[in-house]
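Below is one structure, written out as structure tokens; comments come after it.
Just one protein chain is left out here, and the rest sit where they should.
On to chain A.
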Amino acid sequence: MLSSSLSLPNPSSFLSNPFSLSTTTTTTTNHRLHVFTTDPFFNDSTSPEERIAIPAGLQRELIPKHVAVVMDGNRRWARLRGLMPEAGYLAGAGALKAVVNLCSKWGIQTLTVFAFSSDNWLRPKVEVDFLMKLLETALKDEVAYMLRENIRLSVIGDSSKLPKSLQEFIAYGENATKDNSHMNFVLAINYSGKYDIVQACQSIALEVRDGIVEPEEINEFMIENKLGMNSKRFPHPDLLIRTSGELRLSNFFLWQLAYTELYFTEALWPDFGEEELLHALRAFQNRPRRYGR
């Protein structure tokens, strides 16, 4: 309601260093941005391999290989504090940085986060533009961090509808980190589970039309290979965490969630930190996984 009457500052003016390397938070003219979390891990100078330190209460063998996170609740967080939704997104970005650090530290091999769903286009244009700018700036600034931490960036989703500048940053980020191997960081932008299956289906349909494939040969493995998020590149998620108490999947992942353990928490995404992540991992470890047997 307020966003239409206030003019927003250009995000890049105060995002000059959102994930800055200094431990002091960015001091800008906008006093509301003190919500940034400081980065406690930046000062670590040991190599990535030495830093897999499992916290108490978790067993190394039961750490999930692939964790997917739906970062829900940024706008609600901002609304509860009387802030603009954009402040919520910024705080959410800070929380994401901390979680990426923790996952890297604890040896989680793949982390997927939903930055922007296909349904989010329905949000006010001002917000959508802000999110796109935020993603661009984050990608630009975080490549150096990912190179240092040996993290490989991948982006899934329909990138054709994104602004050209963002597409370029995505290509740059993926290319620069393609040889990294300690951890996979997958960003889902303009992705939805149904879209993934439909585009796989269309690709199969084209092959059928061209006679490369017979309709009788269509099976789950063929679909698996054509998905944007397929098990050749990354294993299916072991654990899906959704914050802010929403008890539904909202088309984030679909095919890939067949045997995924789902974990829902009431915490809003900007409040999701080490304690909440530990809680989720402990809950995951206590679950017996039968895969249908």
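To be clear about the criterion, a residue touches a chain if its C-beta (ideal position, glycine included) is under 8 Å from a C-beta of that chain, and two chains touch if they have at least 3 such contacts; residues count from 1.
The working rule: contacts and distances are computed from a predicted model.
Undergrad: There's a gap in the complex where one chain should be. From "DNA polymerase delta subunit 3", "GATA amidotransferase", "Alkyl transferase" or "Leucine-rich repeat-containing protein 58", what does UniProt name that chain?
TA: "Alkyl transferase"
Undergrad: Which listed residue (A:Ala144, A:Ala171 or A:Cys201) would be found touching the missing chain in the intact complex?
TA: Final answer for the missing-chain contact: A:Cys201.
Undergrad: Out of A:Asp158, A:Glu174 or A:Glu261, which is the one that touches the chain we can't see?
TA: A:Glu261
Undergrad: Quick one: which of A:Met132, A:Met222 or A:Leu278 touches the chain that's been left out?
TA: If we include the chain that is not displayed, A:Met222 is the one touching it.
Undergrad: To test your reading of the contact rule: which positions on chain A touch the chain that is missing from view?
TA: Residues of chain A in touch with the missing chain: 122-123, 193-194, 197-198, 201-202, 204-206, 208-209, 215-216, 218-220, 222-223, 247-251, 254-255, 257-264, 287, 291-293.
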